[in-house]
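Take this structure, written in structure tokens, and hold onto it; I'll ask about it next.
Only one protein chain is missing from this complex, and each of the others stays in its spot.
Letters are used for the chains, namely A and B, taken in the order the chains are written, and counting of residues starts over at 1 for each.
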Amino acid sequence: MKHVLETKEVAGQSPNYLVAKFEQLVDWAVNSSRANSLWPMPFGTACCAIEFMATAASRYDFARFGMERQAFSPRQADVLICAGRLPFKLAPVIRRIYDQMPQPKWVISMGACASTGGIFDNYAMVQGIDTIVPVDVYVPGCPPRPEGLLYGILLLHKKIKGESLFDAERRRDEQPLDAHGLRMPPEQIDEVSEPFGNSIHQFRSS
Amino acid sequence: MNPSVDALRTTFGSAIGRALDVRGDTIVYVQRERLPDVMRWLRDTPGHEYHYLVDVTAVEYRDRERQLEVVYFLRALHRQADLRVKVELDPAGDLTVDSIVSLWAGADWLEREVYDMFGITFRGHPDLRRILMWETYSEGYPLRKDFPLRGRFSRAEQVRQALNISPEANYSMEELSIADAYDELPADMRERLRKGERGWVQESE
Partner (left out) sequence: MSKRTVELELATPGLDAQGAPTRVPLALAPEPDLGGEHLLVNLGPQHPATHGVLRLVVELDGETVVRVIPHIGYLHSGFEKLGEYRHYNQIIPLTDRTDYLSPMANNVGVAMAAEKLMGIEITPRCTVLRVIACEMSRIISHMVWLGTTSIDLGAFTPFLWAFQERERIYNLQEMWTGARLTTSVTRVGGMMADIPDGFVEQLREFTRTYPKTLDEIDHVLTRNAVWAGRTQGVGVLTRDEAINLSLSGPMLRASGVAYDLRKDKPYLGYETYDFDVPVGEHGDVYDRYLVRLEECYQSNRILAQAVERLPAGPINVDDPRVILPPKSRAMSDMEAMIYHFKQVMEGVKAPVGEAYVGIENPKGELGNYFVSDGTAKPVRWRIRPPSFINLASIARMAEGRLLSDLVAINASVDIVMGEIDR
């Protein structure tokens, strides 16, 4: 609060009223309430979902960070946590679930497969969910430890607290897809899906 | 070598091809045309009674000269006996085998998966649709050796096709009833259904 409020000294009187910029106060209030009670929509597919469940269980417990109620209906959720690999067959499902979430909404891509396709550089796997939905925080790991997911959640809190309600551009990414159905130009999808590193050597089958 | 092989040769003669003993497991090759009879015999004959189907799969070799094999893993639970039955198919020819769903109900999804991954059609299967890929998947049959690891289309095209799968396809009430009544439908309606978007058995890629 300190950065938002100032105390004003009026000559002769005690500092008994506080002054703040309206935008900053509103942003602070709105962002804190949003960040501190993010209700996750667990879109758990594979192994990361198990680590997600372990984070929800008693030892690591993300309820202490505000995620008390896991919203299994997207209509009641704030953040979509895609935990696990996303094959092409599941792509329209996650897009539809994302579209069904009311604004404001955020997406955490948990795990290597959700972020980039992971070890599955093949015909069946989406090479990163950011080709389908806009992502706010990427949590690497295969699977990320519960502490890793908690760190990702805290990063999301930080991002939310840095947002501003008065910024017109901030929800631009959340629009439903256009008629072509893609959220980035096809060249960009091909470019981010290109293999790199060791996997370029592993297309020989014998 | 599993003694069922000799009994098979006595009963079916030339329909039984070569038999091998690989690492302690018996493998016997059967001609495609006699497969249902051989399988029924193996399941029902006392002394053999392979009531348990372990797995159904297919193998395509890297060597283009070798045939494509459909492999059936059978087991007689009480006798602890295993038998592997193989049917050879010409990869460039007609990939059709008779279905054994009427003998072992567990073969239902296993054969659907072989169809999905290899394109082998199982005659007589009650519901031969793709099971792992979506039903209107048009890139081909993934586990074939001429199918590249990353698929045939570009990534953007794959994303575009994936986003346009309609998840509700096939499940209106009309379609469920139509599936049941398929055999009673008039021929031209069956043609329209076959060509339509709903992904019935595709005879060509």
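Note that contacts are C-beta pairs under 8 Å (C-beta built on N, C-alpha and C of every residue); 3 or more make two chains touch, one makes a residue touch a chain.
The shown structure was predicted, so the numbers you read here are calculated from the model rather than taken from an experiment.
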Listed residues B:Arg32, B:His51, B:Arg160 or B:Arg190, member touching the removed chain: B:His51
Of A:Phe43, A:Phe62 or A:Trp106, the one touching the omitted chain in the full complex: A:Phe43
Touch list for subunit B against the chain that is not drawn: 22-23, 25, 27, 51-55, 57, 59-63, 71, 73, 77, 80, 84, 104-110, 113, 117, 130-134, 142-143, 147, 149, 167-168, 171-173, 176
Touch list for subunit A against the chain that is not drawn: 43-47, 49-51, 53-54, 57-59, 70, 72, 84-85, 87, 89-90, 93-94, 97, 119-120, 122-125, 142-143, 145, 202-206
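The working rule: only the chains that are shown with their structure count from here on.
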Inter-centroid spacing, subunit B versus subunit A (mean Cα positions, whole Å): 42
Touching residues on subunit B, where the partner in the complex is subunit A: 62, 133-134, 139, 142, 145, 147-152, 154-167
Touch list for subunit A against partner subunit B, complex: 88-89, 91-93, 95-96, 121-124, 126-127, 131-132, 177, 180-182, 186-187, 189-190, 193, 195, 203, 205-206
